[in-house]
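Missing here is one protein chain; the remaining ones are kept as they sit in the complex.
Now for chain A:
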Amino acid sequence: MAFLEFSDISKTYPGVKALSSVSFGVRKGSVHGLMGENGAGKSTLIRLLSGDQRADEGEIRIDGNTQAYASTRDAFDAGVVVVHQELQLVPELSVAENLRLGRFPARGGVVGFRALFEEVGRVLKEIGIDVDPRARVSSLSIGERQMIEIAKAVMIDARVLALDEPTSSLSSRESEVLFRLIDRLRQAGKVIIYVSHRLDEIFRLCDGCTVLRDGRLAAHHETMEVVTRDRLVSEMVGREIADIWGWRPRESGAVRLSVQGLHGPRVPEPASFEARAGEILGFFGLVGAGRSELMRLVYGADQPNGGSVALDGAPLALGSPRRSIRAGLVLCPEDRKADGIVQGRSVGENVVIASRRHYSPLGVINPRREASVADRFIEALRIRTPSRRQDIVNLSGGNQQKVILARWLSEPGINVLIVDEPTRGIDVGAKAEIYDILYRLAEQGVAIVVVSSELPEVMGISDRILVMCERRIAAEFKRGEFTEGVLLAAALPDRQTPQTAAQRA
């Protein structure tokens, strides 16, 4: 008997049928995977479950009772806790305050901070999250923030827990902490809905799974016993994908990007590396290893304290993204919500914001040209949107990511492309397409730097990998030399032996 039931759920947004009569049930004490392409309707279903939005038709039942909640508060009271795809923490407050927001331990209106910190510290330790409860959320990495968000859900004794792509910014070690937590919750008899694009996680965690395609139920599996990877992929994308990486050998040319002794506030030790024309250089490391920080210095998003960057031998003025772009160096940032999308503006505008200067004489824009560029990329990357005029905040997470990629792919004359977690939240089908685009750019002589925490991804597409550990470049491997083991060993701080490393990773 299913404990949580969705029955004939439909939801329409202006111009988009996000869900059409979706029905399925989940047993008590089980983890249920929810999968599908970008824009398939996964987050929409989660939003309905969280009471944030209401279904047009159909109902949700928990333990046989129809839920008629009108707000997130009601859902909360019914024991439903949801961790959304986009983080919802207050950056200016401490970790502890975020975890107890709205429910501070207080006497006469005065917050008992000591009690608060102690309590939260205890809970964090218990669930295995190594973060100071006093730290401000704004000082944490995205991965750490994600863990806090999950801890928030655990602190409340929920009956139903829904996680929307919780590991998309976690390292494998942090993911493992989360998985153990989920295992424990399963044993405690909770119902857990788990959304992810990572198939290995689905197989590692889930007792059953449901696949959505274009808002419809494409498949429902009560158990994972007979389900194979290939079958899931074809259920999701409606076709077979032979080799998702599709790496092919390439000639690499002269040095395009040369970074010498670059250091800054969050990369204390000078870092040096080079990337060649036609090369795909991977940067691997644990979350917090300093990869994104280093890339931000290279691009000029942050002001370095010293060092130099040269493009094709010509020195680059540091500290100005604008000048970097003009010199042909671009960065697709890690944090899509804070640094990527321009909220409130259309999809089209978000695509052309950087490249429009090439066809805007005297600063007057060319709407027709902009429209054709935007439409071309919407089609090429299969961005799911009713039109280029749609406000970007209405797109699903993976589709927003594609728009940001399109922003840089539409920039003519790039020499160096740095992508930080390029496929975060992107479905398998689209991943393969994005890798293919990267290969094509490399074949045209672009030097590509890929920062990724997903080990299979870095290994799958890189020609060479640099590993960062504790804010230093720690090791270098060429294709053929790297294996999971050596990469992880290099990524872990010295104080650990390879054995514990393998366990932790």
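The rule is simple: a contact is a pair of C-beta atoms (placed from the backbone, for glycine too) under 8 Å apart; a residue touches a chain by one contact, two chains touch by 3 or more; residues count from 1.
Going forward, contacts and distances are computed from a predicted model.
**Student:** Between "Carbon-monoxide dehydrogenase small subunit", "2-oxoglutarate ferredoxin oxidoreductase subunit alpha", "L-arabinose ABC transporter permease AraH" or "Cytochrome c7-like domain-containing protein", which matches the UniProt record of the unshown chain?
**Tutor:** Answer from the record: the omitted chain is "L-arabinose ABC transporter permease AraH".
**Student:** May I ask which residue of A:333, A:397 or A:422 touches the chain that does not appear here?
**Tutor:** A:333
**Student:** Have a look at A:122, A:345, A:440 or A:478 and name the one touching the chain we're not showing.
**Tutor:** A:345
**Student:** Of the listed residues A:115, A:135, A:310 or A:354, which contacts the missing chain in the full complex?
**Tutor:** That would be A:354, which touches the missing chain.
**Student:** In the full complex, which residues of chain A touch the absent chain?
**Tutor:** Given the touch definition above, chain A has residues 13-14, 53, 299, 301, 321-322, 325-326, 331, 333, 338-345, 349, 353-354, 356-357, 360, 363-365, 367, 391, 393-394, 407 touching the missing chain.
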